[in-house]
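Yeah, one chain of the complex is gone here, protein chain that is, but the others are all in their spots.
And then chain A:
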Amino acid sequence: MKFRSVFDVIGPVMIGPSSSHTAGAARIGKMARQLYGRQPKWAKIHLYGSFAKTYQGHGTDVAIVGGLLDFDTFDERIRQAFELAEEAGMAYEFIEEEGASEHPNTARIKIGDDESDFELVGISIGGGKAEITEINGFELRLSGENPAILVLHNDRHGAIASVTSVLADNKINIGHMEVSRRDKGKEAMMIIETDQRIPDEIMERLEGCDHILSVISITE
């Protein structure tokens, strides 16, 4: 069940004109921004399928840039996202990809600054919903049927246990979990698929756990 809430279908409240190409695109951009954790200085946005063919007419470009500026789907500033990106000091570039992608509305977003860079692939699945399918070259093997979160953390002992114990305390069952890291002792991530949607207050508790950098829902 990809669409678990009635507000996935009656909603989101958004700036037009397209839920998949505008609102869903904004959400992919915002998820990238949240995972990166700060305003990137540059963004290279590769568009595939219907995104590549129709992005200008649908405002997909301003929506993704708006998302990278941390705007929500209903934020009227999306319309001026290009000007606001310039003010925020973020250079951006769009690349129309000819190649096929598994999903018609796919975007590969590469962002960064002088310190570090980050890459994700997101798909817009309709009605404003978006999913992340790849992060920093690591393919997320999600069933897509259950809610999923992504936890970025420092690779220290106890980080994984602290997250799973919060979930256990709140009777949230884990259906699938993956852990990966770039280098030993550095940044690492967990992808956790759960049977139930994790309420906001528990997401906040997860963020407060030891060694946790950020926690986001990747099935928005």
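Everything below uses one rule, namely that a contact is a pair of C-beta atoms (placed from the backbone, for glycine too) under 8 Å apart; a residue touches a chain by one contact, two chains touch by 3 or more; residues count from 1.
We take it that contacts and distances are computed from a predicted model.
A chain of this complex does not appear here, and its UniProt-recorded name among "Succinate dehydrogenase / fumarate reductase iron-sulfur subunit", "ABC transporter ATP-binding protein", "L-serine dehydratase" or "Transport permease protein" is "L-serine dehydratase".
The hidden chain makes contact, of the residues A:Arg27, A:His58 or A:Arg108, with A:His58. Chain A meets the missing chain through residues 1-23, 49-50, 53-54, 56-59, 74, 76, 79, 104-105, 124-128, 196-197, 199.
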